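The complex appears here minus one protein chain, its other protein chains still in place.
Labels run A, B and C following the written order; every chain starts at residue 1.
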Amino acid sequence: KNRARLLINCADQPGIVAAVSKFLFDHGANIIESNQYSTDPHGGEFFIRIEFEIPNLKEKAKELESDFTAIKEQFALEATFKYVSEVKKIAVFVSKEPHCLLELLWEWQSGDLMADISLVISNHETSREMVESLGIPYYYIPANKEIRREVEEKQKELIEKYQVDVLILARYMQILTPDFVKTYQHQIINIHHSFLPAFIGAKPYERAYNRGVKLIGATSHYVTNDLDEGPIIEQDISRVDHRDNAEAMKKIGQSIERSVLARAVKWHLEDRIIVYGNKTIVF
Amino acid sequence: KNRARLLINCADQPGIVAAVSKFLFDHGANIIESNQYSTDPHGGEFFIRIEFEIPNLKEKAKELESDFTAIKEQFALEATFKYVSEVKKIAVFVSKEPHCLLELLWEWQSGDLMADISLVISNHETSREMVESLGIPYYYIPANKEIRREVEEKQKELIEKYQVDVLILARYMQILTPDFVKTYQHQIINIHHSFLPAFIGAKPYERAYNRGVKLIGATSHYVTNDLDEGPIIEQDISRVDHRDNAEAMKKIGQSIERSVLARAVKWHLEDRIIVYGNKTIVF
Amino acid sequence: KNRARLLINCADQPGIVAAVSKFLFDHGANIIESNQYSTDPHGGEFFIRIEFEIPNLKEKAKELESDFTAIKEQFALEATFKYVSEVKKIAVFVSKEPHCLLELLWEWQSGDLMADISLVISNHETSREMVESLGIPYYYIPANKEIRREVEEKQKELIEKYQVDVLILARYMQILTPDFVKTYQHQIINIHHSFLPAFIGAKPYERAYNRGVKLIGATSHYVTNDLDEGPIIEQDISRVDHRDNAEAMKKIGQSIERSVLARAVKWHLEDRIIVYGNKTIVF
Partner (left out) sequence: KNRARLLINCADQPGIVAAVSKFLFDHGANIIESNQYSTDPHGGEFFIRIEFEIPNLKEKAKELESDFTAIKEQFALEATFKYVSEVKKIAVFVSKEPHCLLELLWEWQSGDLMADISLVISNHETSREMVESLGIPYYYIPANKEIRREVEEKQKELIEKYQVDVLILARYMQILTPDFVKTYQHQIINIHHSFLPAFIGAKPYERAYNRGVKLIGATSHYVTNDLDEGPIIEQDISRVDHRDNAEAMKKIGQSIERSVLARAVKWHLEDRIIVYGNKTIVF
């Protein structure tokens, strides 16, 4: 595939789009999609994502990037080139509940997930059979608060061994250490089973039931060291009523969790998300 | 109109429905709608709402209620008869933003609000012209933290004078005293401009924007003395994205606030809501 | 399990609820849930669904039903007792696209489908491996317009052999003969990949794309001999925009199809659906 994505952010200033689009034109690129956003056209931060194709991209990539240095310096850009041919590698972390993992495996099987699921890591054996039946390695690493660091050492080794790009916490019910989170900044995607910032922390469905809410939700976000406070990627909700107890909410919620996480992962894989402060821009 | 509603709650036990429906049948009632719910059929709390018609209900109402005493005692019921012919009287409280008030006036004008809007009370003059042009009295009572009690005395006088049944806080930005709230228990309906329990308190749109949420919402609830913690009646949400700043969220949110409050008020007027603990059952 | 459901419809008339609830009380039933609806309290059609428990129901079921005959005749009721212990048997029909089948298998695996999936019938071999890996028999019956009757004979034999109660067309792309449909009235549930009555018939996503709609949908309905005109059980939609071509709509739509069909099947299995004319009442 000759397709790439150029992601830029910088201080908003006149002439960026003109310069970048001239650059791509001069290098023979055919623009497929382009999205931009400015927090404020007068002195704000500017973001652009351009998806383009260049014939024989593989041979030209190096030159392209080095030619781009001039523009990068002129406008003081932060810029990244992402190549569709470099398929991202995923490690899925899961505890007991398999529904989010299943959704990802399913998308992967039907060819809708533009990534390799390289391995699954779990602190339970529950999903081993299903995962291995698809030919994906399954690593059982028992975990608890006391042995957090040892556990994470093993996990890091695996992540390195499989050259993983993205860590997906598909209902992985262990808290990660600050060091671990820092190592994989903006590379860890979590699904939280509530409409954040409502019901941060444990047992959100029980608490939703006790509060008597009329809608429940799920939130996918990048993991930071503030619990459930990382940049939100996607959220959705479903209606409930007085007949739904915590158990019913959990079942209804699983369906939301599945689709919210799947959308967030898809956008991440397509390099559609730019993290800016504690927010995401999703192009 | 010969229509009434019977609202019952009690400990769940066999035979209630049989007894109540036999009672209504013996009194010549035609059941229009009936809804029931039990928190747990084995030892839980039981709720039923029956809407029915009896020819010449007005003459028979007294006898009906006194005849019902036997069943009430047998099953230790809490029971209320509500008569559709006794149209409820509403006092709308509003501060500066008129959109929720407008929605209610509109529904009232088009005959969709089964109630009288007896008066509007405001701590601003903003909406006077519009309200008075519809022939509804408008009372301007300046308010602030320091003079809360004096303000509420005046409000209470008006509520008494107009024999008000329901107080609707249609974006009334003053906190009520515990005494006031206690006097009108389950009679004060508020609209909060967030998806509770997220963003309790002031400036929810600003905080939603700062948190980077992907959905914003509104919540209508009965007012209790825990700020924004009263029994939730209805909630709804709308999608936002990174392009929506706090101002844009506010505009989008107004439309949700309008419809959420309107639904909550409608259900209250139709006696569809039973408050149980800090939750509502909406039949 | 000692749980049963009583489904009744009849001409609306006073005293039905009183009689039925007295009957259940006299037979020691504990009512779990009860829902009723009348098309018109004055001379309309009346529907009620009562879910209840009776200790040792199995031994008493026969007596219960025979005792009920008196009430049945008095009010000219159509009434059915359904026993939760009699687990329904499902035959899933599928063509090439497996997503709806997968959703049902998944719900079944996680214990959320109160039924046995007895067999899968397909005119393609696509899903054999997955189905058989779960221990469910898979029957490949090639089908086309010319051999419709022979195909259906084989299908009928299997349905009889497995004593199937419900046929689910989980994206089965063959039209059934009037005879077949008649044999299984209100027992065949289809998922149509559009928001009916829009885009009846073939290729709804292509036509939705060509029409330029901003929302796409899916509809689950009982199959009748008017193509896509049977009683609708459930519908849902998802937002699309100008960037979504027919292929993208198809992917988005699959997710709606899955959840709409799953809900419809669940309600059918819980005996929550009463067909009245060409409509459904879903309690």
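Just so we're on the same page, contacts are C-beta pairs under 8 Å (C-beta built on N, C-alpha and C of every residue); 3 or more make two chains touch, one makes a residue touch a chain.
Predicted, not measured: the structure shown is a model, and the values here were computed from it.
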Open item on the list: Which candidate, C:98, C:231 or C:253, sits in contact with the chain we can't see?
Closed with: C:231
Task: Hidden partner interface residues of subunit B, rising order - done: 98-99, 102, 106, 110, 112, 133, 251, 255, 259
Task: Contact footprint on subunit A, counting only the chain that is left out - done: 14-15, 17-18, 21-22, 24-25, 28-36, 38, 41-42, 53
- [ ] Touching the hidden chain in the full complex, which residues of subunit C are there? Just list them.
- [x] 37, 195-199, 211-215, 217, 231-237, 241-243, 278-282
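Assume only the chains that are shown with their structure count from here on.
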- [ ] Name the chain whose C-alpha centroid is most distant from the C-alpha centroid of subunit A.
- [x] B
- [ ] Please compute the C-alpha centroid of subunit A, do the same for subunit B, then give the distance between them in whole Å.
- [x] 42
Open item on the list: Touching at least two other chains at once: which residues of subunit A meet that condition?
Closed with: none
